[in-house]
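Missing here is one protein chain; the remaining ones are kept as they sit in the complex.
Naming follows writing order (A and B), and every chain is counted from residue 1.
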Amino acid sequence: MNVVAAGLLIAVLAALGSASAGLLLPQPLRAGVVGSGIAVLGTAAVFAGIAAIAGQTMVLSLPAVLPLSGLMLQVDPLGGLFMAVSGGVAVAVGVYGIGYAGHGLGARSFQSVLPLFVLSMVLVPTAANVGTLLLCWELMALTSLILMLADHGRRSTVASAGRWYAVMTQLGMVAILIGLVLFAAQATDTSFAALRAAGPTLSPLIAGLVFVATGIGFGSKAGTLPLHAWLPRAHPEAPSSVSALMSAAMVNLGVYGIVRVGFDLLGGGEGWWWILVLILGAVSAIYGILQAAIGTDLKLLLGFSTMENMGLVLVGIGAAGMFDVAGDSTLAGLAMTAALLHVVNHAAFKTLLFQSAGSVVAATGQRDLDDLGGLRAGMPGTTAAFGLGALAASALPPGAAFVSEWLLLQALIHGLPAAGTSAAIVLPLAVAAVALTAGLAVVTFVKAFGVGFLARPRTPEAAAATESPTSMQVGMGIAGAACIGLSLLPTIVLPAIGGIAGGVVHGGAAGDGIPGGNPVAVNDLTIELNAVAGSLSPLLLGVALLLALVAALAALRALAGRRVARRARLWDCGAGPMSARMEYTATSFAEPLQRVFDDVIAAEQDVDVTHYEESHYLVRTIEYRRRTPDPVESRLYAPVLAVLAGWGRASRSLANGSVHRYLGYGFGTLCAFLIALVVIR
Amino acid sequence: MNAGASAQVLNIAAGAFLFTAVLILWRRELASIIDIFALQGVALAVMVAVIAVDEGSVELFVVAVGVLVVRSGVLPWLLRRALSHAGATRRETRPLVNVVASLLAAAALTLLAYAVSQPLVALDPSPAAHAIPVGMAVVLIGFFVLVTRRLALSQLVGFLLMDNGITAVGFLSTAGVSLIVELGVTLDVLLMVLVLQVLKTRIREAFGDTDLGELRGLHD
Partner (left out) sequence: MTVFGIVTIALQLVIVVGLAPVLTGLMRQIRARMEGRAGAGIGQPWRDLRKLLRKESIRPRGTTEVFRVAPLVLVATCLVVAAAAPYVSTASALNPIADLFAVVAVLTLGTVAIALAGIDTGTAFGGMGASRETTIVALVEPTMLVAIFALSVPVGSTNLGAIVTAGLNDPAGVFSPVSLLAAVALAVVIVAETGRLPVDNPSTHLELTMMHEAMVLEYAGPDLAVIELASSMRLVVFLGLLGNLFVPWGIATSGAPLALFVGCVAFVVKVAVLGGVLAAGEVFLAKLRLFRVPELLAGSFVLGLLAVAASFVLS
């Protein structure tokens, strides 16, 4: 038994054990045992994933477990990466969840389902036939739905968000099912090995249909426009530990699915698939981060930022596919490396961000940034954690996302000479889209961190916030350490990720092989690109910044005349002490941006001014409200929903409440079916 | 002039040609739009002159001088005269599509022009042929101006931009429209401008303004 198999076995046992512990143990013990169990599960998955990346494999076939084709598991490096990412997120969330369960999440239903959700995310990348994939996928969808609804008793909005999530995730599942069944019909059986053999022989029409159908399902899981509607609803309403799992681990599996089907099973496909993926990714990234930049709900903002990051990953994957089809494997590998590294980075910083947001919500009961502020005083640890996550998320050095976006930009820039006319048009626009995304991410996280955590508290709840329990801080510590590691020493993970990417794009039809099988090389802690010019040393950059900071501080100390700083009042134009109500809020912070992008966002705002009775010139109050309804939703979903509702109304006349009539429908259908059978025979 | 240097000059002239078209979208002041249009005429004349030198054709050189005179002398002069009669409306204050969107549209149109003229460029890999997308882009931008601007004078500029673009594409792709054809086209354009000007004067006399959006009122 190798490490992969042992790890998976431990993971399954830990999941089942902690699920039953969640069901059986009394309330005081429950959260601790389940949390530790999830941490063990995650650790086992991480080890199994790393072993798989290192080249170990495991094949498990249990034909008797499932009807038709049975249960088949197989782990390869690509699956191993996603398994390790899910496991890593689970470790941090498991530890965090021990303390977080104190906030109304100690119920049996929640604690027993949580380990199963984590297990399903670990198992999806190991599935090796259609049936197993769909089973794990459905398990993931169901468990996440149950977990998401945990707070439904406290907020009425949870139920509606749950409905959206349930409908969209099931429709996505149906799309994947249709795609894979169509695919399997052309192959000898439903195992991935058979599909892989049949993939390159499919007619372009069938292959395109399979890719689009599965792409719809997987893309909706990754929050790609226009199938993103569940994401901004589900992420804020779910408990924060679940948001972290969904946002940092579950959405990745959508990306995994696209890579697995597009590159591995279908063998690369055609250029237009990947241009489509790239464009949708870029549009989702911009749209997501734009909504995040003007949003004021802390968790909603993080949810939209997930949409943005998955969009960036899809840009990388789309570019990889384009280059692969064009026959340039090295660049394809580079773009794929950037995408996969971004998946890892995003998992790290989004776990951290959702955990710290969860701590804030737990401590204050407020999610709206306009009601927060001044948390630095009461929650120094959480503030530091969020600051670290924000730095990592906003593509600034020394942050994690900076490294992966740098790689992505390198791939896009070097792609120009290699590619044809369509690429020559798509690539500059993609660079601009990535850049705009990076800029808006800066706005988003300056706003979230500055308005939410710095300055002065805007409400009594924010002023009274106290630091969260130790276990939650440890959970944030784990995620934070991962962020710092990925920021400064991505050179540790990059060769492995490059190797995986090289293996994935090698499947391309015209693949001419990457020199050394790896698009990136690491030399003296410096990332160097193979075959194209480019190098970057994140560690050197971080050290240089630190040295410059220390030098500046030393120079200031030496030169400044008087050392002791005097505390003084803020400049208030001489009008008396300033109140917290005079601070800039998140709404006002985002106002210029909202005006600039008004054509895209179409915000609804109204201003009510009430005057004193005595004079029209004296203003008593001004009330400003801004609502940003999702324009994509109102233009795309509303008509569909209206048509469906119309059908519903029309069919109501068929159902008048008479039991005889319903039985009659059944009888009539049966007869019609039999007649049809007779006629056809 | 050696081939490298002439290609360089041609490239710069083509860049200036496109740049002026974008500037026309960017600016609101009608007077500066006309100045920029005159500059574009110079860029076009330089392009034609470079081709003339490359081909060693005296006839083309004469055409270049003609282009310079008509497009950076006569037409801007006519436009300025129209402007001085135009009264208070000297700024395109509210185009149908705002300036930011217009600029982004210009970028998209340029890329489109590049994509559609790819087969033409592939026919003949000379520096002149490589500049064809620029001419095409100016045609599209001119059309865009024609569609989105409210004032009759800016629409006129849009029309002239299109004509500049078409002329450029003609010279760049065939390297030598005959003198007679160019003369004919130029006269056509001049005649067109004069007719439009007369028409515009009549409109203004009748309605007091030349916001063409308001012509819709005639329909009801």
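Keep this in mind: a residue touches a chain if its C-beta (ideal position, glycine included) is under 8 Å from a C-beta of that chain, and two chains touch if they have at least 3 such contacts.
As the structure is a computational prediction, the values presented were derived from the model and not from experiment.
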item: Chain not shown, its touching partners among those shown; value: A, B
item: Options A:A185, A:M582 or A:C671, residue touching the unrepresented chain; value: A:M582
item: Full-complex contact with the absent chain, from A:V167, A:L545, A:V619 or A:L644; value: A:L545
item: Chain not shown: contacting residue from A:L205, A:A533, A:I622 or A:V640; value: A:A533
item: Selected residue (touches chain absent from view) among A:R595, A:H611, A:R625 or A:R661; value: A:R595
item: Hidden partner chain, residues of chain B it touches; value: 4, 8, 11-12, 14-16, 18-19, 22, 26, 99-100, 103-104, 106-107, 110-111, 114, 127, 130-131, 133-134
item: Residues belonging to chain A that touch the chain removed from view; value: 293, 373-374, 376, 394-397, 402, 406, 409-410, 413-414, 416-417, 424, 428-429, 431-436, 438-440, 442-443, 446-447, 449-451, 454-456, 526, 532-537, 540-541, 544-545, 548-549, 551-553, 556, 559-572, 578, 580, 582-585, 588-593, 595-596
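Just so it is clear, only the chains that are shown with their structure count from here on.
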item: Separation of mean Cα positions, chain B and chain A [Å, integer]; value: 48
item: Complex interface listing, chain A residues touching chain B; value: 421-422, 424-425, 428-429, 599
item: Residues of chain B defined as touching chain A within the complex; value: 101, 111, 114-115, 118
